[in-house]
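Apart from one protein chain that is not included, each protein chain of the complex appears where it belongs.
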Amino acid sequence: MGINFRNRDIITIDDFSRQELEYLIQKAQEMKKLEKSGQRYQLNKTLEGKKLASLFYENSTRTRTSFETAMHELGGTTFGFAGPEGTSLMKKENILATVMMYWANHADAAVMRHSKDGSVQWAADVLGIPVINGGDGKNEHPTQALLDLVTIDELVPGIDGLNIGFGGDLAHGRTIRSNALALSKFNNITIHWAAADELAMPEDLIDTLKKERGVKVKRYDSVEDVFRNSNIYYMTRPQKERIKGLNEAQINDILEKYKIDMHKILSNPNIKILHPMPVDSSTAEIDITVFFSGNQYFIAQAENGVFLRKALLYEILNETDHILFNSSIDEKVAAANDKDYITKSDDPNKKSDINEKPYVGKIDYGVVIDHLEDGITAEIEAKLQFSKRGYRVTSVLHEPSTKTGKLKDFLKIKDKLLTPREIKEIAMISPNATFNIIKDRDVVEKFKYNLCKNENCITRVVNEDVPPKFDKIGKDLRCHYCRKPYEKLCQIIQNLKNS
Amino acid sequence: MGINFRNRDIITIDDFSRQELEYLIQKAQEMKKLEKSGQRYQLNKTLEGKKLASLFYENSTRTRTSFETAMHELGGTTFGFAGPEGTSLMKKENILATVMMYWANHADAAVMRHSKDGSVQWAADVLGIPVINGGDGKNEHPTQALLDLVTIDELVPGIDGLNIGFGGDLAHGRTIRSNALALSKFNNITIHWAAADELAMPEDLIDTLKKERGVKVKRYDSVEDVFRNSNIYYMTRPQKERIKGLNEAQINDILEKYKIDMHKILSNPNIKILHPMPVDSSTAEIDITVFFSGNQYFIAQAENGVFLRKALLYEILNETDHILFNSSIDEKVAAANDKDYITKSDDPNKKSDINEKPYVGKIDYGVVIDHLEDGITAEIEAKLQFSKRGYRVTSVLHEPSTKTGKLKDFLKIKDKLLTPREIKEIAMISPNATFNIIKDRDVVEKFKYNLCKNENCITRVVNEDVPPKFDKIGKDLRCHYCRKPYEKLCQIIQNLKNS
Partner (left out) sequence: MGINFRNRDIITIDDFSRQELEYLIQKAQEMKKLEKSGQRYQLNKTLEGKKLASLFYENSTRTRTSFETAMHELGGTTFGFAGPEGTSLMKKENILATVMMYWANHADAAVMRHSKDGSVQWAADVLGIPVINGGDGKNEHPTQALLDLVTIDELVPGIDGLNIGFGGDLAHGRTIRSNALALSKFNNITIHWAAADELAMPEDLIDTLKKERGVKVKRYDSVEDVFRNSNIYYMTRPQKERIKGLNEAQINDILEKYKIDMHKILSNPNIKILHPMPVDSSTAEIDITVFFSGNQYFIAQAENGVFLRKALLYEILNETDHILFNSSIDEKVAAANDKDYITKSDDPNKKSDINEKPYVGKIDYGVVIDHLEDGITAEIEAKLQFSKRGYRVTSVLHEPSTKTGKLKDFLKIKDKLLTPREIKEIAMISPNATFNIIKDRDVVEKFKYNLCKNENCITRVVNEDVPPKFDKIGKDLRCHYCRKPYEKLCQIIQNLKNS
């Protein structure tokens, strides 16, 4: 078949071909057969001496425990940290140093969960061992999507032609995104859904599914309507910690109409209810009576998580050698395309001019920052404290642009070489800032800073020092870490250049 | 002997016969002999491949660690969670789903500790694998009682005829209850005790011991008097977190007179001091000098915990097959006798009348709740928000009872089917509420809700959705979970019916 997962990173479900998905589904079901025929430990020599680093910066019980169970049954071990106490332990150490430490302690692979989108891609880039995404921010949770496929495949004659209902909080969970993208690899999929506006499926996901993947997506007013049109209903819990502007009582009110109970199930008594778990017992988005009913398949789904992870770890680590620790970090990890250089040809007149504005003294060495939003200079000083730290700073406020007439700020810092972190912080405050690096009285470098627009992206966490990087995927430029498209900013930059 | 613990739940010490207790004591002492003869790992093939889920919702070091040691020495493993971070991890997931998840991860048995009485019985009902109570609320801690017996049996010629002293906090700890019930299975036991009134032995326990079990229970004014009359003194720490209305300094003051030190020990230099540990080092209910003395047996007692748990796990799990996970929950778990139906014969006139009170409009479908305490209706609305959620609610306040003349409230909710959780919440606010379910303009069901009177019972935690259930034990009706007697409420209900 040519399918090979050895030492492969598992970051996003979207990287998998249909063939690969089917292969993993089959392997998971073989693991299930072993268990159900009483051979739980038949493969327990397979990963002997192999260690999985279990790096959970965010709470997890199910995902973490099932990886642990899977390693154990294959003869391997796990070590690492879990939950907020894990992050408090290490809040001052950046991800790069932390994950390297687990490789230095001879991990053969790592599974990681973190609150920031793209964080697991960063870890995978840093580490020479395979890394599995256990959930990154609002982004992805690929092994959940895989185990969902395993369960769906058990419950229907085949995934092609599936009618599936989605419910609960479709806006904030990473499960829905990963699940929908996984299903989109199959043919003739229809997603039926009903949810409050505040918890509706994101437009960009619907767009991707409909326009690029040929998935039918239909919204309904009531859960009962979705039930009637579906074989399987995939319920999700309100991600209360991620829903902004609503308190718990308000969220519960909004959900009231969309909760699953035995009365709603009357509209389709054959409906099979899935849920990635945990169910939120204060909201009770699934009523307790459903737990005891024949429509409940979410607990079987949880056990399938063990089989899927067992299959995946088997595929990634079986018959591999230990990857010896390498304490120097590959330079390609640090490589970034974070600077959008503006060459003379972009602006043939300006380059030599920036240091010669009549009303600020010319400097030998330092930086001039222009195209700053009007009035933003004070904010930059408050954050970065160049003056307070003793640098000679000249600010020009409310300078009218020669071209647009719009007011802008302008900043000159003498004898200062900006650090990458300082450049990033200025760009986060004023995204259109143009940096002019002055040496020997001349502008030797001129650029705008390319920063991912996704506010939850790992590249925007200053202390992590992840350099922005963008990959060409098809015709899109996408953030290398969170995979959000970048064209919008490029557009802005292009417009600015043209202005 | 016919004694068999295979796959058996260990919930309460009271379930054990004297013969069974003696059997376990002997087995623990055999484990100790193995250790002391240098054969710590002689049985380390016994539980190979067996996993114990260690589910500690409350802090524990000793109990949890000794189960872990015991499994390890028998060749098995443990997994699970510990302490408040464990509960914070899962505070939104109910016990049912959480414990099922550990079975889905192929636990062969579970040990559980939780702050609520009866919680471990609930878990045991849900799970198909054996469950051991590691401490449930103020209720029981059976493996502690068993290891205490192992230690006592070492220190005296035989448990029959034992004179034991109890001290410290006899009111709030589960250890004292389990220990006393265990001793009551032996002959001619005398419990001597001295404690502050606030920390005195509970009257119901003394009653049970004296009247039903033939245990002599004698109170003294001073610890020295108890020492003089005892061979063994069982000290306990103040359960500060469970003592209401007193701050730490006040508790320490109260205990001052009852602390154990070498001076008090002069009154009986042969006294052997036990303590379930931990000793509270800020209170120092046992002075540090006692730790270094020959009267100290509480550290040996801690090691006996390992032997007892090793013996118990051996008895429960040796030569058993894995119990394969079953994702559907046995219906008998959901079965409850939470409704006390009131039939026409109870009240031949009323049944048809309830929907016909002259001053409220007759409804086709919904619920009428009467016998509500005077003025309680507002509290029900505040909690359950029927009006706010859009239901048509009619309240009648301060209605004089036709029989007693007492004022009562009365509530009619149109087009509403109460959920089990709503019924429980109303009954918790107004225990004598009578629910009249209306369909087609007629009362089709009429009942009071049977709720355990023990405020710390798991059935009273709304989000857990544990249905109240009562077992006939002897002539008593007892809560199936916390085992507290229920006759009192039945009496009240009977009185009401007769009123």
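Going in written order, the chains are labelled A and B, and every chain counts its residues from 1.
What we mean here is this: a contact is a pair of C-beta atoms (placed from the backbone, for glycine too) under 8 Å apart; a residue touches a chain by one contact, two chains touch by 3 or more.
None of the values given here were measured: they were computed from a predicted structure.
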item: Hidden partner chain, touching residue among A:Ala200, A:Ala334 or A:Ile437; value: A:Ala334
item: Residue in contact with the excluded chain [from B:Asp261, B:Glu425 or B:Glu464]; value: B:Asp261
item: Touch with the omitted chain, as defined above, among A:Lys92, A:Lys211, A:Lys244 or A:Lys403; value: A:Lys92
item: Residue of B:Thr61, B:Asn188, B:Ser222 or B:Asn247 touching the missing chain in the full complex; value: B:Thr61
item: Hidden partner interface residues of subunit A, rising order; value: 49, 51, 77, 79, 81, 85, 88-90, 92-94, 96-98, 100-102, 104-106, 321-322, 324-325, 327-329, 331, 333-334, 389, 417, 419-421, 463-465
item: Interface residues of subunit B (partner: the chain not displayed); value: 35-36, 38, 40-41, 44, 59, 61-62, 65-66, 68-69, 72-73, 82-85, 237, 253, 256, 261, 263, 277-282, 284, 287-289, 291-292, 294, 296-297, 299-300, 302-303, 305-306
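By definition in this document, only the chains that are shown with their structure count from here on.
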item: Intercentroid distance (Cα basis), subunit B paired with subunit A, Å; value: 44
